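Of the protein chains in this complex, all but one are displayed in their positions.
Just so it is clear, A, B and C label the chains in written order, and each chain counts residues from 1 on its own.
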Amino acid sequence: MSKQPSLRQKIYTVIFEAETPGGRNFDVLLLLMILLSVLTVSLESVVALHREYFDYFRILEWFFTIIFTIEYILRIYSSPRPIKYIFSGFGIVDFLSIVPTYLSFFVLGSQYFAVVRVLRLLRAARIFKLTRFINEGQILTQALRASLTKITVFLGAVLTMVVVIGSIMYIVEGAERGFTSIPVSIYWAIVTLTTVGYGDIAPATPLGQILASFVMIMGYGIIAVPTGIVSVELANIEKLSINTKVCPSCHKEGHAPDANFCSNCGHSFEKA
Amino acid sequence: MSKQPSLRQKIYTVIFEAETPGGRNFDVLLLLMILLSVLTVSLESVVALHREYFDYFRILEWFFTIIFTIEYILRIYSSPRPIKYIFSGFGIVDFLSIVPTYLSFFVLGSQYFAVVRVLRLLRAARIFKLTRFINEGQILTQALRASLTKITVFLGAVLTMVVVIGSIMYIVEGAERGFTSIPVSIYWAIVTLTTVGYGDIAPATPLGQILASFVMIMGYGIIAVPTGIVSVELANIEKLSINTKVCPSCHKEGHAPDANFCSNCGHSFEKA
Amino acid sequence: MSKQPSLRQKIYTVIFEAETPGGRNFDVLLLLMILLSVLTVSLESVVALHREYFDYFRILEWFFTIIFTIEYILRIYSSPRPIKYIFSGFGIVDFLSIVPTYLSFFVLGSQYFAVVRVLRLLRAARIFKLTRFINEGQILTQALRASLTKITVFLGAVLTMVVVIGSIMYIVEGAERGFTSIPVSIYWAIVTLTTVGYGDIAPATPLGQILASFVMIMGYGIIAVPTGIVSVELANIEKLSINTKVCPSCHKEGHAPDANFCSNCGHSFEKA
Partner (left out) sequence: MSKQPSLRQKIYTVIFEAETPGGRNFDVLLLLMILLSVLTVSLESVVALHREYFDYFRILEWFFTIIFTIEYILRIYSSPRPIKYIFSGFGIVDFLSIVPTYLSFFVLGSQYFAVVRVLRLLRAARIFKLTRFINEGQILTQALRASLTKITVFLGAVLTMVVVIGSIMYIVEGAERGFTSIPVSIYWAIVTLTTVGYGDIAPATPLGQILASFVMIMGYGIIAVPTGIVSVELANIEKLSINTKVCPSCHKEGHAPDANFCSNCGHSFEKA
């Protein structure tokens, strides 16, 4: 490691590591490139802009694709285990980011699939690695993972409800009032229970409106459940991550991480 | 019990118990059957599919009905107390799951009532009995039950509000702007207060829009109440389920982890 | 008080008190009457029903009005301080409950104001006085009162935001896209920020949609604030109402209300 690093090693450091100044700059540049390329694909889909600036979009599109292709090849070249990289989550996203443009020769409209590039932003998250963001992100992820079983049970109950409600409304309101089939009625039940309420389908019969009122009040009540679950888990995790200092003398728990003395017996927490 | 089990006992074990391999497999198969039969009824209600695949739907429908009928008869046959089973919640759902198809000979469209089968999924929940799901489900149910009185009081207040608001809006906006009657206006008030907001009925006069604004901001504020209730109850229950220091003398549960004496009988928790 | 009560005292006991069997029955009957009279007014407003059952509605309407008028007169007669009763909150509601029907001789449609009777349900709440409902209701009211200052500050901030957003959207979208004036645009901002989203007014220009997106995400974020406030206050009040037992020997707080011994020093909480 102390001898002169090879070109491959140098590339690896810049592309895969975020701690060196080179790696840092590369990541910032990459983040910018991804954002601009996603913006290009998005704006290209606007008909008025697409017609007027067709050529510019083509050029930008190919510019980003070639850049990302070179990056992809360099990643494979410099990676110590290229096969593992190719089939990793990031490797697949990197591949899917460049394929749509090449495919657009053969399949019309396929270039819009290039928005998958937005997933590459997750890679850019490394820039924030050294900051407090990563820590907060971990707490959130941890809280969500801890709530997962409860939320699964809850969602199971909600889905059963939605199927029953949708079927009843299909029978009550019928096809001529927009509830054209049971799947469509289930879709309506989801739109209503989540309080989204598009209004593309809405009950018109008195009985349907009474049933819908029950569904809405129920939805209002059960929106409380996932919120309660996540709140409690977040509070638990925060409590655990704060109160991790135990007094070695009187074994009282719950000291703040920056405490120097035990608040119960006055024992010093210093090493000596 | 140690002698050879009869056929009836064998059937009972497979159908009613989940702990044996046979019972386990039966439950997984049943879960699959229920899901497929619900899917069949749902898709059958889609007009385009109904026309094209009419015969297939008939066959599938009867296939599931016959399977469930046989299962229902076997349950009655093997149950030690058949009458009790028939009139239990599960027994009624099992019965309602097969009746609609037979009724469809006489009453058109009655086969859609067969979606009641989705309620049978609750029975399949037994499969998860051995996992942590059941425990989490109990915590949720317990939290909801503990919140029930508070949520009832809250819902009573909300319903009174909704009647008053609906009546005022009926007088302010009037029939020509969609508020055709007080019940319809109450329906609108529920749609608005729960933030569903279909937009099929919306205030059009300045005074109506001002009143609606108050209702919305109020709804925004009171959505907080059920959430707060459930969060607090969930937190309480989790706290209790963590602090399960049980008194070895009087077996009272729920002592704080740092308690030195039982709060019920005064028994010392110290070892000696 | 030990001598024979006068007729006036007897009426007072039945009408104003809920503890005696007579008072109890009166309250249940009153609750039923109020519910039925509100239902009558509501259904009367449905055009189809109004036409068909016009006479029945008239009769029912006058029946309830006369009953409530007699009750009102008896209340004034039996009350020890009639003037104070007449100008109390309940007295005014009682008066407003009977006036609309008499006014309907002179003013068309005024009978619908009789729905104000629903407010009389609050009086019927006395029936629940002896149950746990009143206690839970107090906890909720207490939590809301404790949150009031915070929620006022919060609502002040929201209202300022809504005025600024509405004005900007009026300039951006303009009258031809439904944002016909600043008050209407403020109404739209409230509809959007509270996530009601009728869709009667919706941004159509790209700039308007971008601004609306910010408003929605903001609304999504700030919906958290009142919920958080109420949750915390509820938790505080529950904690206080549970942990109200202090050990007289070691002064440790936080014993459960049904504790017999101090969990810290084992001191008995019994009187002797």
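Structural remarks
The criterion applied here is as follows: contacts are C-beta pairs under 8 Å (C-beta built on N, C-alpha and C of every residue); 3 or more make two chains touch, one makes a residue touch a chain.
All figures in this text were calculated on a predicted structure; none of them were measured in a lab.
Taking the full assembly into account, the omitted chain touches A, B, C.
Screening A:V46, A:I83 or A:A175 for touch with the missing chain picks out A:V46. Residues 195-199, 227, 231 are the ones on chain B that touch the missing chain. In the full complex, chain A touches the omitted chain through residues 38, 41-43, 45-47, 109, 112-113, 115-116, 118-119, 121-122, 132-133, 136-137, 139-140, 143-144, 151, 155, 158, 183-184, 186-187, 190-191, 193-200, 223, 226-227, 229-231, 233-235, 238, 254-256, 258-266, 268. Considering the complete assembly, chain C touches the hidden chain via residues 149-150, 152-154, 160, 163-164, 167, 170-171, 175, 180-184, 186, 192, 195-199, 202, 206, 209-210, 212-213, 216-217, 219-221, 223-225, 227-229, 231-232, 235-236.
In this section, only the chains that are shown with their structure count from here on.
In this structure chain B contacts its sequence twin chain C using mostly different residue numbers, the overlap staying below half. Ranked by separation of Cα centres from chain C, the top chain is A. Within chain A, residues 195-199, 227, 231 each touch two or more of the remaining chains.
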